[in-house]
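Of the protein chains in this complex, all but one are displayed in their positions.
Just so it is clear, A, B and C label the chains in written order, and each chain counts residues from 1 on its own.
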Amino acid sequence: MLRVAIIGASGYTGGELVRLLSTHPDVTVTAATSRQHEGKPLSSIYPHLHQRTDLICTNPTSAQLAELADFFFCAVPHQAAMALVPGLIEAGRKVVDLSADFRFRDIAVYEHWYQTHSAPELAATAVYGLPELYRERIRPANLVGNPGCYPTGIILTLAPLLHAGVIDTRSIIIDAKSGTSGAGRSASIATLFCEINDGFRAYKVAGQHRHTPEIEQHLSDSAGHPVTVTFTPHLLPISRGILSTIYATLTTDADEDQLRELLHQRYHNEPFVRVLDRGEQPATQYVRGSNHCDIALTIEERTNRVILTAAIDNLVKGAAGQAVQNMNLMCGYDETAGLTQVPLFP
Amino acid sequence: MLRVAIIGASGYTGGELVRLLSTHPDVTVTAATSRQHEGKPLSSIYPHLHQRTDLICTNPTSAQLAELADFFFCAVPHQAAMALVPGLIEAGRKVVDLSADFRFRDIAVYEHWYQTHSAPELAATAVYGLPELYRERIRPANLVGNPGCYPTGIILTLAPLLHAGVIDTRSIIIDAKSGTSGAGRSASIATLFCEINDGFRAYKVAGQHRHTPEIEQHLSDSAGHPVTVTFTPHLLPISRGILSTIYATLTTDADEDQLRELLHQRYHNEPFVRVLDRGEQPATQYVRGSNHCDIALTIEERTNRVILTAAIDNLVKGAAGQAVQNMNLMCGYDETAGLTQVPLFP
Amino acid sequence: MLRVAIIGASGYTGGELVRLLSTHPDVTVTAATSRQHEGKPLSSIYPHLHQRTDLICTNPTSAQLAELADFFFCAVPHQAAMALVPGLIEAGRKVVDLSADFRFRDIAVYEHWYQTHSAPELAATAVYGLPELYRERIRPANLVGNPGCYPTGIILTLAPLLHAGVIDTRSIIIDAKSGTSGAGRSASIATLFCEINDGFRAYKVAGQHRHTPEIEQHLSDSAGHPVTVTFTPHLLPISRGILSTIYATLTTDADEDQLRELLHQRYHNEPFVRVLDRGEQPATQYVRGSNHCDIALTIEERTNRVILTAAIDNLVKGAAGQAVQNMNLMCGYDETAGLTQVPLFP
Partner (left out) sequence: MLRVAIIGASGYTGGELVRLLSTHPDVTVTAATSRQHEGKPLSSIYPHLHQRTDLICTNPTSAQLAELADFFFCAVPHQAAMALVPGLIEAGRKVVDLSADFRFRDIAVYEHWYQTHSAPELAATAVYGLPELYRERIRPANLVGNPGCYPTGIILTLAPLLHAGVIDTRSIIIDAKSGTSGAGRSASIATLFCEINDGFRAYKVAGQHRHTPEIEQHLSDSAGHPVTVTFTPHLLPISRGILSTIYATLTTDADEDQLRELLHQRYHNEPFVRVLDRGEQPATQYVRGSNHCDIALTIEERTNRVILTAAIDNLVKGAAGQAVQNMNLMCGYDETAGLTQVPLFP
């Protein structure tokens, strides 16, 4: 059994990693760290885990950290991650980092949107952990930067069309809507129940969200040239789920079935991507709790646009599930191990 | 006191008309019709109205209908409306029709998207009831077609920019999200609590929604030439509220403050339109229960696009409130009478 | 116009007072205080009030406070209230205090459940502001302690039965469920959207909630002897509303209609209490945004128990609305002024 540690276990992603890993046949979680909750049972922070884990939160020194496990999920905020990860890599451990700190090859981009990077060389060697695009690079990696929640569904949806060159890369508009768990488990007025319930709004309008450069980097890779997008996030009164509605102008005469076939060919062997049939639409409630990404494609002939919709659970395919998928690749396990949950509906 | 009747009082719009009119100083609701609930107190269908109305649902013949009141709100579905309204107009009554039957000057457009129209001449003379655009036409009208819920916020937001010629009219993409009350109060599996709760989805993707031609008609009027838009509705797990996020490419060098000033100038005397300051964003929960339309404008310089967001309560400014506003204009009352409710938050 | 100040305007109750008072014909809000938000427009803290109030939050000294207005709503937490209120009363102002500090005649009870009281003599003279029970004492009062949200509906429901002596006063069990706005607008993990959404739980089980002695004091008054109750609060995934389900063993042979008649007789002249007919049940969504208290009574013959259900909006009849009702009585206005809102449904 692989010994696995979760650094920063008290956030929603930490709880979700425990949930998923509890069904994984090849691993055992040996450590869960939390500065704030040191000494408390993890199940006292997450009562749904009562009797499902006996982990006690610890607060190890940097020196102790590497000894806790063979494999590490680092679920602390950006900037905190870059301080911890290099030591683990030096000690020969494998790491999936769920912050933004190891998602950018181009450190200048990172430093423009975030802050100074203290481990730029390591960041430049990290692999972006989107298995459906970069599986073969992930397998041998020691350090994987787990994608952001918004970028995951968006990149999966657009990459095949960009690769095929069928859309105008200057025309891409992404209108994305996320459940509130994406804001994390920190005390804040803005995400109180009464502020979110029965309401809806946009935020960080006009390219202010830090997922913008992450999306653009990988769309550019797929297109083979720089891509700039409009990306508008919105806040949904739901706990889990992201639905992105993506608009682009077509540069092809291919019809809807032919374009959908592009997606089918790209993903028909993928265990987690479900390309929907004509007339079907994804919904966040149909992927809840699962590692699926559901995608639909529709052509609007009146405007010569393609409209793509993609749904994921932001805590699973958008965070903890994808992290486990990356671990499976990095460790040679069945890629779906620990990730076979059927979506929970209703 | 003006005697007012509500035809089709059992839907959400009917209940909302009673709520609003109960605070109106100049009118009294003398009749509420419902074929299905004939003989029942309206408050048994809508328990929140207990002791706030003593109306009994009636089911009058067409001949009796015109005698019930001086002014009529017709809140029955399209096709049913076109059968009732002509008789009322002939009898000299004033009518605000809340269906789609009298929203289209061009009957061919109506018949393409809906069905054959049995009163096309009358429809051609009806006035589209968006007071902020068409106030002076509404005042003398006998028949007003009350706008659809989605078109209201969208047209109010785009009209000033189209009139000023500052956006590329081929570039407009409207990503709209509506609360579930927009689907009405009919038994259906698709809008059961468990199907909607904690979920989100798009529907009628790629120009299939019948509000598309309604939006295009009035945007074209504002632009002075035909405008085609991409319009994608989504279903929110909230009861009331529409938020539309609108994208367009700029054809001007004006900066964000200058464009916002266009909106301010257009709406600063309007009692119900609130143009937000830089950095603020509308939210459906901030207009809940009120007749407000909140609008924000942001320029994304990287892509040369303007991003507009607009929020209304679909049952108020998107239906019953706007209908009362139209009645006020048609009858010479203070335009805000019955409509001064402060939004209910949280 | 009476000049009114709201002390502690940034909480949900403060926002709600502004909403209600904006429709009051006899008053004008001249001051809104908030230490934390000094200098900010109230509408920047509560965007739903945009263009509906131009109040700027101030942070006056104690000396300045009394000059701000003729009438004060004190909406700061308990313990903070007892420091502010005495000065206002000495200066000849009238005050409705919405904290617990002036709800208890018996200071020993207060000090047992809360903490030492710094103004016990003043507290002993304050009037408990439940108008349906204590209207004539409220009229001449200078200081009214506004009831807690849970006690309001519970006392209104039980008082007539206790007064009539038809239930066993040792048998009362109150199972109450509140919306989350009752927890206030402070940053906290426990009331984050994701912690509350799609969930339900009890809290402060077994008489730990501080509303217990408040309930018991007034039930004892109605009964004429000490009453001890079991009171269990629960947290609902809704923003507004309390529904209490109350159980008691009957000591009468009167049937359901006769007992309901007791409630009807007690409340048929009350503008805000709605006693429901046989077979009807209150619901929080039917009182939302209004000052109503809806009550139903059912007898279970198998067990010889009466089951009472009562619904209020905790921010209106349970806080701000009742405070306005008290002000109306204290100032000689129409008791319903500012309180005629029809419930908002859906």
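Everything below uses one rule, namely that a contact is a pair of C-beta atoms (placed from the backbone, for glycine too) under 8 Å apart; a residue touches a chain by one contact, two chains touch by 3 or more.
All values reported here derive from a predicted model rather than from experimental measurement.
**Student:** Touching the left-out chain: which of C:Thr30, C:Gln79 or C:Thr230?
**Tutor:** The single option touching the absent chain is C:Thr230.
**Student:** Return the single residue from B:Cys57, B:Ala223 or B:Ile238 that touches the missing chain.
**Tutor:** From the options B:Cys57, B:Ala223 or B:Ile238, the contact with the absent chain belongs to B:Ile238.
**Student:** One chain isn't shown here. Among C:Glu16, C:Asp97, C:Glu132 or C:Glu195, which residue touches it?
**Tutor:** C:Glu195
**Student:** Pick out which of A:Asp101, A:Glu132 or A:Asp198 touches the chain that's been left out of the picture.
**Tutor:** Only one listed residue reaches the unshown chain, and that is A:Asp198.
**Student:** May I ask you to list the residues on chain A that touch the chain which is not drawn?
**Tutor:** 12, 15, 18-19, 22-23, 46-52, 181, 197-198, 239-240, 274, 276, 280, 283, 285-290, 294, 340-346
**Student:** Spell out the interface residues on chain C facing the chain that's missing from view.
**Tutor:** Those residues of chain C that touch the unshown chain are 170, 173, 175, 177, 194-195, 197-203, 205-207, 228-230, 232, 234, 236-241, 243, 245, 247, 281-286, 288, 296, 298-300, 302-303, 305, 307, 309, 311, 346.
**Student:** May I ask you to list the residues on chain B that touch the chain which is not drawn?
**Tutor:** Output for chain B: 12, 179-181, 185-189, 191-198, 237-239.
The definition used in the following text is that only the chains that are shown with their structure count from here on.
**Student:** Over half of the interface residue numbers used by both chain A and chain B, so same, or under half, so different?
**Tutor:** same
**Student:** Compute per-chain Cα centres, compare each with the mean of all protein Cα atoms, and return the closest chain.
**Tutor:** So the chain nearest the centre of the shown protein is B.
**Student:** How big is the rotation, 0 to 180°, that puts the C-alpha atoms of chain B on those of chain C, in steps of 5?
**Tutor:** 180
**Student:** Chain A to chain C: how many Å between their CA centres?
**Tutor:** About 45 Å separates the centre of chain A from that of chain C.
**Student:** Rounded to a whole Å, what is the gap between the Cα centroids of chain A and chain B?
**Tutor:** Averaging C-alpha atoms per chain gives centres 39 Å apart.
**Student:** Please set out, as single numbers or ranges, the residues of chain A touching at least two other chains.
**Tutor:** As it turns out, chain A has residues touching two or more other chains at 194-195, 197-198, 237-239.
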